[in-house]
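Once you've had a glance at the structure underneath, I'll fire off some questions.
Of the protein chains in this complex, all but one are displayed in their positions.
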Amino acid sequence: MVPLWMYLVVSAGLFAIGVYGVLSRRNAVAILMGIELMLNAVNVNLIAFWRYLTPMDVSGQAFALFVLVVAAAEAAVGLAMIISIYRNRQTVIAEDIDLLRG
Amino acid sequence: MEITAETVAFAIFAVFTLGGALGVVTMRNLFHAALMLILSLFGVAGLYILLTAPFLAAVQIMLYVAAVAILIIIAIMLTRSLMKAPIAANKQWEVSALIALIVLVSLVAVILQVSGGRVRSYWPQEPVGDVPADSITALGASLVDPDRYVLPFEVASVLILAAMIGAIVIVRSRPTS
Partner (left out) sequence: MGDIITTIGTFLTDLLSSLGMGPSAVEITIKIIVAAILGVFGIGLVIFTVWLERKVAGRIQDRLGPNRVGPYGIFQTVADAIKLLTKELITPAGADKVPYNIAPVFSVLGVLLIWAVVPFTTNAIASDLNVAVLYIVAVGAFGVLAVLMAGWSSNNKYALLGALRVVAQTISYEVPLVLSLLVPVMLAGTMSTQGIVEAQPIWYIVYVPVAAFVFFVSSLAEVGRPPFDLLEAESELVAGFHIEYSGMRFAMFFLAEFMHAFAISALTAVLFLGGWRGPWVQQYPTLGFVYLGIKTMVVYFVVMWVRCTVPRVRIDQMLNLNWKFLVPLSLVNVLMVAILGKLPLRLSEEQVAEVLQNTPWVEWAFGPEFMAELPRAVLFLLANAALVIVVLALLGVYARRERRKVEALVDEGEFSAPQPAAAHQ
């Protein structure tokens, strides 16, 4: 089989790209997509470790499932907020949403 | 390392995952970025299949591609007057790239255990055993087992319910007074 470190490197790359997306994009939807990438990187790690180190146990898969649930909830609420902000302020650019700034 | 069907599949899925992810963060057209996100998520599902987790792969496609990605595309469509933004990245993109690079380098360094210029592979080359055939059944049972994950499972259900109600409340258009 493919050695474990290859999966870990792919996952690290995915995470780093996600970090770049979250920090550099202006559009809130794009920031959300970066977060999804990071969550996926975590899941790849969980599943890879589960497969190589504890395939007899189910905890790796169970944790990955909970991450998926959280990701889905986060996407639903995040997008609802983005649409609500767009309705009120006609923008989804993260820098322009600074109502609370003094 | 010899080339087998599995290594080829791994290479393809890894390219999908990382290439798609790069597309997500660099594409100027947000709709294209969302399509790239879907490509990346498919790559991740493929990696799950290689890791003998077909259940997770199916859930990944069902939840991420069919629900989250499509939700994102709809959000993009609803806010589309801003689609053709002149620049995709903000002013701090150079700093962000640096931070991302630092994250990548440090993670890869830890993974490959770089010490004194010598790359030593610390991780197992082969899994310690096979996945039991009833892995999915065991997963399902563990989710409702009081000694294992029944509490997280119930909390997750409450979270989903809260997210659902929250999303509806947030986007509901209030009658103008």
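Letters are used for the chains, namely A and B, taken in the order the chains are written, and counting of residues starts over at 1 for each.
By definition in this document, a residue touches a chain if its C-beta (ideal position, glycine included) is under 8 Å from a C-beta of that chain, and two chains touch if they have at least 3 such contacts.
Because the structure is a prediction, the values reported are computed rather than measured.
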Touch partners, limited to displayed chains, of the chain removed from view: B
Residue, one of B:12, B:74, B:110 or B:165, that touches the chain absent here: B:74
Residue ranges of chain B at the interface with the undisplayed chain: 5, 29, 31-32, 35, 38, 54-55, 58-59, 61-62, 65-67, 69-70, 73-74, 77, 136
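In this section, only the chains that are shown with their structure count from here on.
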Contacting residues of chain A [partner chain B, same complex]: 1-10, 12-21, 23-27, 29-30, 32-34, 36-37, 40, 43-44, 47-48, 50-56, 58-59, 61-62, 64-66, 68-77, 79-84, 86-87, 90-95
Complex contacts: residues of chain B adjacent to chain A: 1, 6-7, 10, 14, 17-18, 21-22, 24-25, 30, 33-34, 37, 40-41, 44, 47-48, 50-53, 55-56, 59-60, 63-64, 67-68, 71-72, 75-76, 78-79, 81-82, 85, 87-90, 92-93, 95-97, 99-101, 103-104, 107-108, 111-112, 121-132, 135, 138-139, 142-143, 148-149, 152, 156, 159-160, 162-164, 166-168, 170-171, 173
